[in-house]
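For this depiction, one protein chain was excluded, whereas all remaining protein chains were kept in their positions.
So that you can tell them apart, the chains are marked A and B in the order they are listed, and the count of residues begins at 1 in each.
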Amino acid sequence: MAASIPARFGRRLAPSVALLGVATVGLLVVNLPRLERADFVFVNGAEVTSLDPQAALGVPEQRIARALFECLVERAPDGLEILPAAAQSHTQSADKLEYRFQLREQARWSNGEPVLASDFEASFRRMLDPATQSPFAAQLDVVVGAKAYRTGPALAGEAADQAWSKVEIRASGPLELTMRLEYPRVDFLHLLACPQMAPVHVASLKRLQQDEPSKWRRLWNRPEHLVTNGAFVLVERRLNERLRLARSSTYWDSANVGMASIDALSLDSFGTALNLYLTGEADWLDGNVPPLLVPTLLERKDYQRRPYLGTYFLRVNTTRPPWNDARLRKALSLTIDRRSICNNLLRAGQRPTWSLVPWNMLGEPMRETDYGKDVVEAFGLLREAGYRGEGAKRLPALEIHFNSSEVHRDIAEAVAADWKKTMQLDCVLVNQEWKVYLDSQKRLDYDISRSSWIADMPDALNFLEIMVTGSENNRTGWSDPEYDAKIEAARRELDLQARKRLLTEALDILNAQTPVLPVYAYVTQDLMRPELQGFSTNLINDQNPKHWRWKSGARPKGQRGLVGSSTAEKATRPPKAP
Amino acid sequence: MIRAALRHLAGLVISVVIVLAVSFALMHAVPGGPFDAERGLHPEIEANLARAYHLDWPVWKQFLQYIGPFNLGPDGWLGTGADRFGGVLALDFGPSLRHRDYDVADILAASLPVSFQLGALALAWSVPLGILLGTLAAARAGTWLDALLRVLTTTGIVLPGFVIASLSLLVFAFAWPLFPVAGWSSLRHMVLPAFALGAPCATYVARLTRSGVLENLQLDFVRTAKGKGLGRGAVIWRHALRSALLPVVAYLGPASAAILTGSLVVEKIFFLPGAGTHFVNSALNRDYTLALGVTLVYTVLVFCLNALADLLASFLDPRVGGRQES
Partner (left out) sequence: MTGSALDLPGGRRTPATAARSRWKLTEREFELRQSAAATVSGENPWRARLVQLRRRRTAWWSLWLLGLSSLVCLFAPLLPLPSPALIELRAPLLAPIAPWRVFGTFDFQPEYWPLGWLDRQLLELRQFLFGTWQSGPWLGTDSKGRDLLARIVFGGRTSLAVALAGAATSLVIGVSYGVIAGWFGGRIDRWMMRAVDVLQSLPFVFLVIFLLTVLGARSSSARESIFFVVIGAVWWLSMARVVRGTVRGMRSAAFLECAQVLGASQASSLVRHLVPNVLPIVIVYLTLTIPSVMLFESFLSFLGLGVSPPRVSWGLLALEGAQAINPLAIPWWLVLFPALVMGLTLLALTMLGDGLRDVLDPRSQARPAP
């Protein structure tokens, strides 16, 4: 026995290895997915949570929702003006409370049915329905009856219709939609232009719900079931890989849609995205360029930066002494060397900011910046509060929370170094996993916590609103009734000058109280083929894929990212045959 | 035979339930929820979401609902009609909390084949090569070849997967464009990821094989074989290697489970829609159902591959299984 087994093994090893090999090859041959290259390929960031526009929380989701669905109105490429979209025109009553939208006669859903006012009504109703769990439902609170409907019990049948009849969103004709507000808002149309206000085809959704009561939720966002009214339709969806969109033949303006097909890659690693871009596998990528790479990219023509309505700031837990003292918070803010962070650390043109509202949106004068003077001022505040000079109290060590990311860590390190240098303040950096970080922020279990806010409308109110008492985005424990009153007044103010004045006053309160320490204002960073046209350059980076087109009408062949550099020839491979 | 198989199966089921229960308790004890985001949700909406996914239930009840096979109603007991059955025992892994348009089963069905293909390819080259190099090093122990192989294997162990992946990309996709940089649509796309995924495994196998063979060269039956006049090569390949592979097999059990389920790093660098990403991201996203789903798959895989490893071990060395009968 002992002698026969080794011999047998020798003979058996080879066949088992061969078997493994054959099995592998077999596996490989089976099911190799192939797709032709799309007209335009861009890197969309993390996999979209859902295609449901009413759940489109992040930037990747919103881009897809823009392509697939069309709102009543849209923003002009500059991001400020409102243009007609699904509604060819709209009128407001004299008191600015009633809006009437005239829909287009030739507008069609992707299943061929006309886009009717009742579709919009049903879609808004779905959004407000508690069962839909739309995170945006509260944005429509300004509409008469909307808040009561969305916070009421989930109803069905007759009772639900009854409850809905109290909400002033009404199809007043087949192609006419009427909405009535509780109080006038200057930014209502801007709100309606947001992708989460796009309509879904509720009729087909209901049909699917009936046919597939248990599986409809995952079925209706499949290409074969999803009915859309936008410039593109969904052709294929591969989880964690790509979304393939194609120009919709039923779209009313399809002749003016530039791209025949678009691929949105679900990819959130910049290194991999850059590799794809450099080999011509992707045509546009944006987002978080590692600062290390910025100086290299700055030499390239296809690397573009624009101001972006986003602020990077640090929250201070104002419930923890001694940081409940506004003077100390102000001192913390004054001793951050923002210029150094922007110029030496981030290096892509981010602008130091001392207010939560970035890029001087309210037209306030540029702040004079002299770090030395600021530090002296901070020392004065510390002395006033009794933390400097004779018999000074010692500042307790601070914990700076941030979620794991190299940039956040760098900024936290730089800020900690500044505070250590100027105020001899010891800081402990706490690198937290994302959800733990959010959780400790929510529970006010931190001293300093890094944060950022990106506007979804080009409006200062969008930033200032988050610091209102009780806002789920406040998370600092700070509260000021005067501030809340100013924001509430600004919300209802129709006169733009008066509104701006109110917002400026609110901002002054915020700056004096300093519950947040603003650090810098964002820039967009795009790597993009120069031949791309119709790319919007607005402050909120709101892209409408409908307008994208190639300069020459078709994607330039053999386009490689390394063209122009000496290694270009070596790295260039013949383009893959379409 | 059948009894043994049944016993194994029962063991598997018990293990799976224990793993799921512990994981369930762990993930609900960890701070943060699936719907927490930088942009906070209105409390009512958060409550709506929690209700829709039963997150407002006590954890034990959520667990019962997850295991199945009956759906629990909102106020305590069974659902009705078509919704009566649900949970793992009814082969329903639930909806993903992060990928809202997918069920966990859809996600697994889409990503596991990719990982399996890649993992099989990686194992197919790395295990034989590792055994070959390890045996070679043992046969030439103390020579320059052994030293070279030692440096090589140490390099393979030390260099993390992402360094190997990045470097191989630089060399074979940019400097010398043999392979595409990323993606998943042809055999050529798989070469570099399979290399990066298999390299650490090959070096492990080589090191374990070398030490095993060296040891067995001093064992009696090998000496006996030598004494019988067999050549050195034959002695090593046909006698010493056999039981020298025991640690290799023990290592390969769990290691191949890990390789077959993919790696976050390799999938990220090469842009592959595999399952390795879900192992880490589902936990980071607090996507409870998906995390449990991948854990379940992994448990079953570990169990099966370990059983296979044990079987292979007793085949390699008959002494291994001998004790059980006494």
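As a working rule, a contact is a pair of C-beta atoms (placed from the backbone, for glycine too) under 8 Å apart; a residue touches a chain by one contact, two chains touch by 3 or more.
Everything numeric in this text was worked out from a predicted model, so none of it was measured.
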| item | value |
| --- | --- |
| From B:Ala109, B:Val158 or B:Leu187, residue that would touch the chain that is not displayed | B:Val158 |
| Hidden-chain contact residue, picked from the options B:Gly119, B:Gly253 or B:Pro273 | B:Gly253 |
| Of B:Arg51, B:Arg100 or B:Arg150, the residue in touch with the unshown chain | B:Arg150 |
| Interface with the unshown chain - residue positions in subunit A | 271, 274-275, 278, 290-293, 296-297, 340, 343-345, 397, 403-404, 406, 409-410, 412-414, 417, 420, 426, 428-434, 436-437, 562, 567, 571 |
| Absent-chain interface as seen on subunit B, which is shown | 11, 14-15, 18-19, 22-23, 26-27, 29-31, 141-142, 150-151, 154-155, 157-160, 162-163, 166-167, 170, 174, 204, 207-208, 211-212, 215, 218-220, 243, 246-247, 249-251, 253-255, 265, 279-280, 282-284, 291, 294-295, 298-299, 302-303, 306, 309, 313, 317, 319-320, 322-324, 326 |
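Keep this in mind: only the chains that are shown with their structure count from here on.
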| item | value |
| --- | --- |
| Averaged-CA centre spacing for the pair subunit B and subunit A, given as whole angstrom | 35 |
| Residues of subunit B defined as touching subunit A within the complex | 30-33, 36-45, 48-49, 52, 82-83, 95, 98-103, 106-107, 110-111, 113, 116-117, 120-121, 123-124, 128, 166, 169, 173-175, 177, 180-187, 190, 221, 225, 237-239, 242, 268-271, 273, 277, 284-286, 315-316, 318 |
| Of subunit A, residues touching subunit B in the complex | 1-2, 5-7, 9-10, 17, 20-21, 23-24, 27-28, 31-35, 47, 49-52, 55, 57, 130-131, 133-135, 137-138, 150-151, 213-215, 217-218, 221, 238-241, 265, 267, 269, 271-272, 275-276, 278-279, 281, 433-436, 438-440, 442, 451-452, 471-473, 475, 567, 570-573 |
